[in-house]
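Omission of a single protein chain aside, the complex is shown with its protein chains in their original locations.
And now, chain A:
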Amino acid sequence: MKKVKQIQISMPFDLLSEELVFIILDLIPSDLKSFSLTCKWFYQVEAKHRKSLKPLRAEYLPRILTRYRNTADLDLTFCPRVTDYVLSVVGCLCGPTLHSIDLSRSGSFSAAGLLRLAVKCVSLSEIDLSNATEMRDADAAVVAEARSLQRLKLGRCKMLTDMGIGCIAVGCRKLNMVSLKWCVGVGDLGVGLLAVKCKELRSLDLSYLPITGNCLHDVLKLQHLEELLLEGCFGVDDDTLKSLTHDCKSLKKLDASSCQNLTHRGLTSLLSGAACLQRLDLAHCSSVISLDFSSSLKKVSALQSIRLDGCSVTSDGLKAIGTLCSSLKELSLSKCVTVTDEGLCSLVMKLKDLRKLDITCCRKLSGVSITQIANSCSLLVSLKMESCSLVSREAFWLIGQKCRLLEELDLTDNEIDDEGLKSISSCLSLSSLKLGICLNITDKGISYIGMGCSNLRELDLYRSVGITDIGISSIAQGCSHLETINISYCKDITDKSLVSLSKCSLLQTFESRGCPNITSQGLAAIAVRCKRLAKLDLKKCPFINDSGLLTLAHFSQSLKQINVSDTAVTDVGLLSLANIGCLQNIAVVNSSGLSPSGVAAALLGCGGLRKAKLHASLRPLLPLSLIHHLENRGCAFLWKDNTLQAELDPKYWKLQLEDVVP
């Protein structure tokens, strides 16, 4: 609002043309545009300038669209119920100016509405129809009327078959990006036809389709194909790929993860023509990444990123990968339990250019690997090493010294201590730091981070029980850009931390589950000063009550998600939440102060609700018609019947965790 004040003082806008104002408006972040209420001229200028809309309620669309005549991008993800009527309103009011529409989270519309949209909006080039699980071929045939469509997402349209895809393929010749993920009714014929008819295709997502290698013959003939996603295509096997003769020079990204029947023979023929491939995803591949397997990568020496998550990897295989693809920038070996120090060291030694490394849950790795990584990959930007519990605390000292460019560091469940944190604090551009379940760290270490890493955006201290208010206050002091913080189960944290965190005005996500000392006063401090707060988890904070929620309802108008299970909240607090317009998720389980009528009123009041997590005992008490009504409005219910469990000792909890994981 500051801007508005300045304007009023000097009134320089009389001298400016609309075009110049538009240029200024381009530079203002979209959520700070309430200046339009200043005067009529501002109102008009803003209405003319705005191109993209993300309305919270479909009901207001006619008004909004009448105001914003130049709407090109319409995102309806907040509108669970978009009827045919709404779509025809959009078609009539936007007409040819509309370029993209997102209906991925919406329901209740049908072919008639889509048809009006397709006919009226002649320049519609992008449409997202994901999750339209009831969409049939006849409805897809209607989509084919949108002749200028370029990007089409049909994820999880399970009723769709080859016939519908065939209609789209014939109708929309300009398509360059198609996502058919989880369209389990679409097979080889539909995909093949799509490839034959839409020659402009650049990106094709065929994940989890019952296709075989046969349709890939047509797909790989596409001249412009850059991205091909085949995740979980069990039908793609070596035999059907054997006769593959193509030369797909344009292919840049291939995702063959979870293709259970694809071995190195099939992969070799798949990669034989793709000389320019940059990204390869082989996660959860059924075969062992051995020397043989790595040899299939011979043709793709320009590879920049490879993912081998969940594969069984041998040292020879890793070494061969290092030799063949020395220009790798990203490597993911997450959950590759067979990775050993020897294999990783021999690989990492070759990859001087490595930027991102993921060795989550590689439990056999020790400090040797970390030392090697630190020594050879000085350009490392992201390192994820959750649960590498054999790595000694000394190994982390080297990371801070050698990898100064680190921006993302995941050390969840590691042995790092305060000295390690001191070393890491010298990574000045660090923006995301995860220290969950690090039982060796204390306030001292955290204050090093607070002093050093002023760019920190995300901090995860889940169950790091050594942290108290002192540590949090130093973080709040030093990291003013903090957006996400998780202090769940840090039992020593009190309202003081919350008050100090309220200095971080950009805070969006705040999780303090299971912090028994937090009260409504602390919450109020955050609510008042952190205007962008969107996600809030207050579960198992027994001293949070209605007064906290009332403040929240008054100040946090951008809140989307809240969990107030196992708190002292009653009907009054819950009902006040209806004041927050964009609230989408509510979880209230086991709050004794709630009555069925209060919950019903609150649910009705929150018009944009998408998910409600309630206790199962409420289900028979709520009127059935109400539940139906809410479901039709787009709200999904999740009924929980677990009772509050006594909190375990953190040390014991970790031991229990280690028992479960071999």
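As a convention for this text, a residue touches a chain if its C-beta (ideal position, glycine included) is under 8 Å from a C-beta of that chain, and two chains touch if they have at least 3 such contacts; residues count from 1.
By definition in this document, contacts and distances are computed from a predicted model.
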{"item": "Omitted chain, identified by the protein name its UniProt record gives, among \"Large ribosomal subunit protein bL17m\", \"Ubiquitin-conjugating enzyme E2 W\", \"Centromere protein W\" or \"Protein SENSITIVE TO PROTON RHIZOTOXICITY 1\"", "value": "\"Protein SENSITIVE TO PROTON RHIZOTOXICITY 1\""}
{"item": "Among A:45, A:72, A:93 or A:553, residue touching the chain not depicted", "value": "A:93"}
{"item": "Option touching the unshown chain, where A:109, A:208 or A:543 are the choices", "value": "A:109"}
{"item": "Sole residue of A:45, A:72, A:101 or A:135 that reaches the chain not shown, by the stated touch rule", "value": "A:135"}
{"item": "Absent-chain interface as seen on chain A, which is shown", "value": "37, 43, 57, 59-60, 62-67, 69, 84-85, 88-89, 91-93, 107-112, 115-116, 119-120, 132-139, 141-142, 144-145, 162-164, 166-167, 170-171, 173, 189-190, 192-193, 196-197, 604, 607, 625-626, 628-629, 631-633"}
